[in-house]
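Pasting in a structure now, in structure tokens, and then I'll have a few things to ask.
Every protein chain but one is kept in place in this view of the complex.
On to chain A.
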Amino acid sequence: MSRPFAWQMAAALVLVLGGMALETMQGGTAANIWPALGLVLVAAIAGSLFATAPLIEAGIAFIGAHGAAWLLISGIAGHEGNAGPSFYLALVGAWLLAWRCVTALSAIKPASRQAAAALGLIIPVIFGVWILILWEAIVRGAGIPFLLLPAPSAIGARIVSSASILAADVNQTVFKAVLAGYAIGCISGFAAAVAADRFIFLRRGLLPIGNMAAALPIIGVAPIMVMWFGFGWESKAAVVVVMTFFPMLVNTVAGLSSAGHMERDLMRTYASGYWQMLFKLRLPAAMPFIFNALKINSTLALIGAIVAEFFGTPVVGMGFRISTEVGRMNIDMVWAEIAVAAVAGSVFYGGVALLERAVTFWHPSIRGG
């Protein structure tokens, strides 16, 4: 590397020296400021000495950044809202070290597939952890009111202490309403698309009507579905069906016409029937479109089920919990539900995306080229 001294390291050094000067003049705003400042200082200097060996530099920056962050956050206990400028200077210095760490890691060209996979995992994890660190440190350092924004540690504690309630909510909303609605909506949208493809009057008639169904506001549909299907999960599943039907319909219709002329003519020269053409050519060719719809629907379904629970529900469910706990000022519980919903949605989406990779391995967007 031609630059022996990375700018993140230089900036961290300047900030820490400034922090030390300020701390000497004022001092005493929170515990552990001096060890944190010292750790960042040592890591910035030591890391720069190894600027030509990215792995060692990244390791030193990693230890310095996270050690300092841990010292700062544990030191703020009992001093909430009283953090002085030196606290933030040390925090930004540590964050710059983490930045340097990720930059150094990104520059490494991994030798093996496992190393590449590990790198691909560790870089986003450091990113995500630093969002939480900055959130925690700023909320507690500045003493932001609990109702406005609880610290991640408080949300985490709430998740642990309310695990059984959260599990019941996930069971009600995700495993009953979302999965049932998603399956029914996607399958019926797919079946309608195949029918619309087979019969021209359906294509002419159904697609415009489907278009209108897609424009239905979910806020308006949800109370109607509750009146039709009751307070249980069935009415939420019905909302999810309404939301997921149309994306699957239009994507499948588009996918079924995506096979090329030459490929269709080829099937004609074999005197293949409609169903053979469908199963051997047009459905495989439509798979990238169908998976697009499955991915879009995986996030739509969760949103639909949670919002639908605002309009009448038994005393369980993620949407129910969010709407009632907000009224009771239990903001940490609301955040806990949001966090669980985000994880559930990501797992759902990730699962569909993995399945997509396995099924449409042949598509240029997946095989890369």
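Here is the rule we go by: contacts are C-beta pairs under 8 Å (C-beta built on N, C-alpha and C of every residue); 3 or more make two chains touch, one makes a residue touch a chain; residues count from 1.
As a convention for this text, contacts and distances are computed from a predicted model.
For the chain not present in this complex, what protein name does its UniProt entry give, out of "GMC family oxidoreductase", "Sulfonate ABC transporter ATP-binding protein", "STAS domain-containing protein" or "Electron transfer flavoprotein alpha subunit apoprotein"?
When "GMC family oxidoreductase", "Sulfonate ABC transporter ATP-binding protein", "STAS domain-containing protein" or "Electron transfer flavoprotein alpha subunit apoprotein" are compared with UniProt, the left-out chain turns out to be "Sulfonate ABC transporter ATP-binding protein".
Going by the touch rule given at the top, which residues of chain A touch the chain that is not shown?
Within chain A, the residues that touch the unshown chain are 260, 262-263, 265-272, 276, 280-281, 284, 287, 360-364, 367, 369.
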